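Shown here: the complex without one of its protein chains, the others still in place.
Chains here go by letter, A, B and C, matching the order in which they are written, and residues are numbered from 1 within each.
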């Protein structure tokens, strides 16, 4: 193996740059040429590919987003498109590909490997923590801290007033961000896709707590469960006091990555290059019990990452 | 004068605690007894009043919100209610009142002084910067930095994607927060109550910038001008790419106050006590050209604070 | 078991309050009475003990330090002192003790259990990450992020100038904080107790990098390896340009805990109560491969936590 490439694909997540840096620098130190593919699969199809150097990834680790940029590429679901992509990689002499992204992007990587025999290693990069077989994905820890900071600011003002605050956070199919951020900020309630919500019960709980003298009232809702507006509408007439809404949106994807995400991304980037050099393919790097391992992409993508329900219980118990 | 009281009223803003601390500690050092009134005018009517000590305001300066809590008190528009409030103050031997809050709260303070002859000094506390005759109100600087941090995080992800991001910030009648935060983050556009928006023109501007290679696209909108959803709806079909929404909400009121707000609040707290001791009443402390002065409350409340249109021009020119 | 107590001891670390909160709230929900012992073993000997309630731990999770305060208690090395402590616990009807602290504090806990048969569970709380058999201690993640933020600020100015910056961080016997913070900020060199430093070689490395065009130069040194001044003295005449020094000191112990530390502390607090209820004693809660388990205190304290030398290698390879 003489030449590999790295790309980021799908939604960006903080730490992707640290992963790119690790792939490039460790690749070069391992005797490889490393290329960067811009804008994910779309850029690959446009042959938007350029050589990376030790210097070209200097000073990027601390930045949110991805210097390679990213995009969604719906046409990549077609087999012909993937064949075209494989041809382009071959044309550029690229013998191994590192793909950093979420579920959709890893699916693309899996097919590229299975059908087109392109040696591929995936890195789980998503703030949702919805990728199976890895304890954490790159970006989750930073996202959590961003959400926690935001809720903490709400608490300042919440304890000055008699109001309920509804905070909508990311998580289309996973309640991880909502659950953990609610747990570690002592939010009064968490609404997530994994657990059906009963607004009657929730309103009663809030009213009871209010009666016991609690004046803060913060409800964290994962976008996949309901919108903040829906929650507000359901609660307001039941609890009899005003609600206020915060929708964090893409702020949750940004920010300088935490130490945890930079370390995770660096270790995974190195592990991806090592895997390619060992001849592994169709795998994803994963954090399991503190160690970086590789797992089969097809197994990862068959499985649904389940939320640890102990966390949900804990959140309820301690708030 | 032997005994004074301090309260916070209306929406809270970061720095109110620093102001309370300064009133209490400087009051005590000046030989006064200082009382705290809880929950603004509502707490005053409930006689929720307690003596403050040097120690009771220890460790509060760095906290958002207000340890005295706050509330809106619609019944305070009635003259009889204010007469009742004056009676309660008299009953508790309170000869001077410091009110920290926004326009509505200062109106209450003015009437209390004019009708009931209660010696009153107001402090401008609001994140909107919509109080006339003072360059800055307590809380504005912290709010600005919170908004800037949030937009900066959006920029990370915005430059990875091809999307427009709409950020809704506070400012019911004033575009100050939107304008300055847009200016200092290089946002592509700012929509404020002071300037009518032309969506056609705005969309064209965004499209032109995109053509010139700019991939970031952030629009900051003051809640008083439009909702983020309205802006998104107007732009999406015109610009032809997706938009994403962030509504910061009450996060903008929270957070540990900046050095500027702590200093401003401390100086104003001291100035308020000095004013009462000098026999001034019906005044507000104000920052004018770097100095803390007192201005007549009725003049403050007659005037509408105007946004410096140079800032709007500057934002347009530099982005 | 009807009544337990919780204390923090030794150096404080961010997240201790989240652990206290979890012990108190989960203890109460489990039907126990929970007492707080102030100022560690010293406060225990002074019978500075008070009942805790659900409300008394409200709003503390986000705070650095420890609401129970802490102290070092050198006289606790004497057996008679520990016997006295056990008597006091008995007198107050305390049948189980949760001790949150570092190595010294856990030693005290172990002896209290072995000699005096007090049921004890320890929680590893230290920023140094020097406690064996647990992947992370409470406070390490927050400390790391504080150090990373500081180094990142240095990089801003470092890249504007031609200077070397020496940053002294905590770690008396462990180079964990120095190594990981150096790794994730791309520091040019890391000096730690585990690896002997050769200033001649180090200076040559820095000179070579300078020649290759690198203008940043940041060296992170663990206090246990050398002082920043020593490093500066050794480097300055060899590299021929000026150095500047930063000593972070106890800033590294402070700050609002990260999401990770709050979660870890909450889980460990719950696990400690569960262990006591199960009749376990002389154990410490530990994070092993993502799970919270209990391990024998005497085994923990016999073993020296070793720094993962892969991290050291990684830091060298990627910078």
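Keep this in mind: contacts are C-beta pairs under 8 Å (C-beta built on N, C-alpha and C of every residue); 3 or more make two chains touch, one makes a residue touch a chain.
As the structure is a computational prediction, the values presented were derived from the model and not from experiment.
The absent chain, not drawn in this view, touches the displayed chains B, C throughout the complex. Within the set C:154, C:177, C:203 or C:283, the residue that contacts the chain not displayed is C:154. Looking at B:70, B:105 or B:185, the residue that reaches the missing chain in the full complex is B:185.
Of the options B:26, B:76, B:111 or B:165, the residue whose C-beta touches the omitted chain is B:26. When the missing chain is restored to the complex, the residue among C:64, C:102 or C:282 that touches it is C:64. Chain C meets the missing chain through residues 8, 12, 14, 63-66, 69-71, 146, 150, 152-162, 165, 215, 244-251, 253-255. Residues of chain B that touch the chain left out of the display are 18, 21-22, 25-26, 29, 55, 58-59, 61-62, 135, 141, 144-145, 147-148, 152, 155, 159, 180-181, 183-186, 213-214, 256, 258-260, 262-263, 266-267, 270, 288-291, 314, 317-318.
Just so it is clear, only the chains that are shown with their structure count from here on.
Chain contacts here run in a simple line, from one end chain through to the other with no loop closing. Rotation angle, chain A onto chain B, C-alpha superposition: 180 degrees, expressed as a multiple of 5. Here the CA centre of chain A is 28 Å from the CA centre of chain C.
In chain B, no residue touches two or more other chains.
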